[in-house]
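Shown here: the complex without one of its protein chains, the others still in place.
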Amino acid sequence: MSIGHALLGLLEGGPRHGYDLKRAYDERFGQDRPLHYGQVYSTLSRLLKNGFVTEAGVEAGDGPERKRYAITDAGVTDVERWLSTPEKPEPYLQNTLYAKVVLALLSGRSATEVLDAQRAAHLTTMRELTRRKADGDLADQLICDFALFHLEADLRWLELTAARLDQLAAEVAR
Amino acid sequence: MNRTLRPSVLGDLTLGVRLAVGGSRKSWVRLALQGVGIGLGVALLLFAASLPNVLDGRSDRVAGREMVTEGSGPAPLLVEDDFLAFRVDYIGGYYLNPRTPDAPVPPGVDRLPGDGEIFVSPALARLLAEPRGELLRPRFPQKVVGTIGQAGLENPSELQFYAGDTKIKDTSAGVYGWGVPHRRGGLDPMLWLLSVVGLVVLLFPVAVFVGVATRLAAAQRDRRLAALRLVGAAASRVRLIASGESLAGALAGLVVGFGIFFAVRPFVDRISIAELSAFPDEVMPTPVLTLTVIVAVPVLAVVTSLVAMRRTIIEPLGVVRDQKPVRRRLWWRLVPVAIGVALLVSQIGTFTRTEKPDEWPVVGGIVLLMLGIPVLLPWLVERVVFLVKGRTPALQLAVRRLQLDSGTAARVVGGVAVVLAGTVTLQMVLAGVEGEVQTREKKQSSFNYLTVTAKEGSDADGIAAALEKSRAVTALHRVEAAWGQVGTGGWVGLNIGPCAALTKQASIPDCRDGEVYAVRESTGRPAAQPGDVVTFRRSDAKWTVPPLEVVDAGSGTADLFVTPAAARGLVSSNSEFLAVLDSSVPDAVEHARNAIAGYTWQTYTYSPSGPYDGNEAERVFGVVRRALLTGSLLTLLVAAASLLVVALEQVRERRRPLAVMAASGVPRGTLARSLLWQNALPLAISTVVSLATGIGLGALVIRVFGAEVAFDWAGIGLITGIVVGLTFAVTALTLPSLRRATGALGLRTE
Partner (left out) sequence: MSLLRAEGLTKSFGRTHALDGAGITIREGEVVAVMGPSGSGKSTLLHCLAGILPPDSGTVHYRDHSGSDRELTSMNDGERSELRRTEFGFVFQFGQLVPELTCLENVALPLRLSGMKRKDAERAAKDWMARLEVDAVADQRPGETSGGQGQRVAVARALVTGPKVIFADEPTGALDSLNGERVMHLLTTAARETGAAVVLVTHEPRVAAYSDREVVVRDGRSRDVEFAR
């Protein structure tokens, strides 16, 4: 999952300093794996270098690291591209997809579109597998079926999430 | 595929028949059930359609044995016709005295009986041979030389004879031949009324049941047709296919019906009620009516199924969804009832004792009111079912089921309701008419005498002597009788005699010579008032009714009783003997009649204990009543059979849901009770409706005929009880099939 896109998405709500960003990220996406400060700052400096964020002043305070960061137009475009590009259908995508859905909801974008795009991508892969299955031998069929069942599980999750978007939006907004 | 091929009507009909027959055991069973249901109705209709033939045959033969008394020259045959009374029966016959060898032979026998010989009808032969005919034998001392064939009998149970007797003299009727031009006598209005109500009551349910039988397994059929709609059969073609299905049932019903008819036909001459028995070869539906039955039954079947499935036709989605039924509307269902009541009300007061009311308004009104029941019931059942709260699971299941489809249940009980209503109507009409008859009968049977009228020129002294000698006779009086018409047109009978004779015939509290007594009629007034002028028959003499005393009970011999001192100026038409009977002697009447057995054709006897000599309607009354009640019981049985058929079909139709419920742990008892509720709820409603309709209709009809409204609560209760019992029986009979349906195999879909 892309930490950079997640941080950019969080910055869309307004400029924050690094510590804030880590806290927001951990709250929403990091339940089982909180970010290290180091990760936050190295990611932020990469984003700075690429022009996706800018420094938006320094806060007076104790430590030296009270810089505030803001997202640039290029950054917004990058987030958008990321959100609307479905992930390559493969198992265990939930983390990334979940982050995308939450960030879409946070930034007022259509989470449904994110999910539909992903469904389409999944289905396309599944179609390919189904075609391969039809042409292949039994071994091919079994291998394809394995992948198909996993993709199907993902798709079911997508559908379930789609059905619960209203509920999720309410929670995210809290 | 060639898309230009034209679908054919015949093809669709055949497909329908194919669907009905289906090939599976189940569809055969269904077809058989339909066949039996419709068949019973068809058989009933065929018997009804034979009535004209039977009645025509009867009047033909009766006319055929009438004497031809006009002719030239001396008559070749001398005849005395006679009506012999024996207990409650009349025995009719001719005493014959041929004067030439080629004297005309009456119908039914191949030669004339010689002196002392007799031909008897089979029924009379049986009666004479039986112990109960013992007291009749002295009156037929002749040698029985044969039986009378069909040509000489009105019906197979008629008591009839031809006896040879050379004692008959020239003063008797001279006969030149047998058979007078055909004359079809109209029915007495009262009889006519009873027959109309009876026929409507009996035949209408048949129509309803034909309809019900074609609707068997309707839900399944609807689903099937919806499937056809889905694959692209247009509404009109589905109708054709459905017609084909109904047609298959109707045709099966016709076959079964004709089968039953011809199987039962040979036994119609065994019916012991004379008026109901008929010669088997005569029980043949008239061609027109046969054709009507053959056409009407399939048409009725097709029409009812088309009407009933008008909602299914639009919906190919029936395959996927159980549509919520459209709510039924009330107003048009009230139309037949309203018109029926209006028609009957408009006829109130048009009936007199001698005049028939216009038949169509009466028949139409009755039919419409009857029709109103099955039309109203579905609406009513639906309304009530929506109000009922399911307290127990069983009741809830039943109510919910009825809410989804109350139509089938309502239609089924609709048929029963018509029978019930009709029977109640009949009971009421009968009770109303019977009231009059019974009171008179009761009054009369308290008198114990026999009047003997000797024909002109007969040996009156000998008859008197024979009577006096009989140990059954305690006293003999001579009385004079006269018949006349009062100014207003009514007939009055007068009896002139001493108080000793008069008090035997009417309850005259204290009889004095010089008085005139009049019997109070059922109207409350006597037949003649003081001052009325009576014009006597034959003599045309006139007599003004003097002041008179009204008494309560008479025995039917006369309306006015005149003491000798008051009879001045009165011309009697004939004189009679009044033999007072010994009430300690059993069968005194028959003993007294046997005492004058030697004078059979010279005398005419009357006893208040019967047989009845009054109005034809009253005489046949008991017979008609029995016949109609038997008929409605039969129809009720047909109804119960149909109800059973439908109930079985319903269990089969709902096999899967029932099996699912049983499988998921719903106790069988609950399911059984829900079935009972399912039958009982509509039945209870229909019973209430039909009782109300029956009583209302009965009251209206009685009012139309101007009689007193009387309620035969016992009879109504009995019939209601029978209906309720039948429902329980029917539910009980469906339980085995419920058990089978809830078995493991029930879960499998068809």
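In this document, chain identifiers A and B correspond to the written order of the chains, with residue numbering beginning at 1 in each.
The rule is short, and it goes like this: a contact is a pair of C-beta atoms (placed from the backbone, for glycine too) under 8 Å apart; a residue touches a chain by one contact, two chains touch by 3 or more.
Keep in mind it's a predicted model, so treat the numbers as computed, not measured.
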Q) Looking at B:69, B:100, B:171 or B:236, which residue reaches the missing chain? A) B:236
Q: Using the touch rule from the top, list residues of subunit B that touch the missing partner.
A: 1-3, 5-8, 11, 15, 18-19, 22-24, 27, 220, 223-224, 227-237, 314, 316-317, 319-320, 748-750
Q) List the subunit A residues touching the unshown chain? A) 86, 112, 116-117, 119-124, 126-127, 129-130, 134, 148-149, 151-152, 155-156, 159, 162-163
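Here, only the chains that are shown with their structure count from here on.
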Q. Just how far, in Å, is the C-alpha centre of subunit B from the one of subunit A?
A. 91
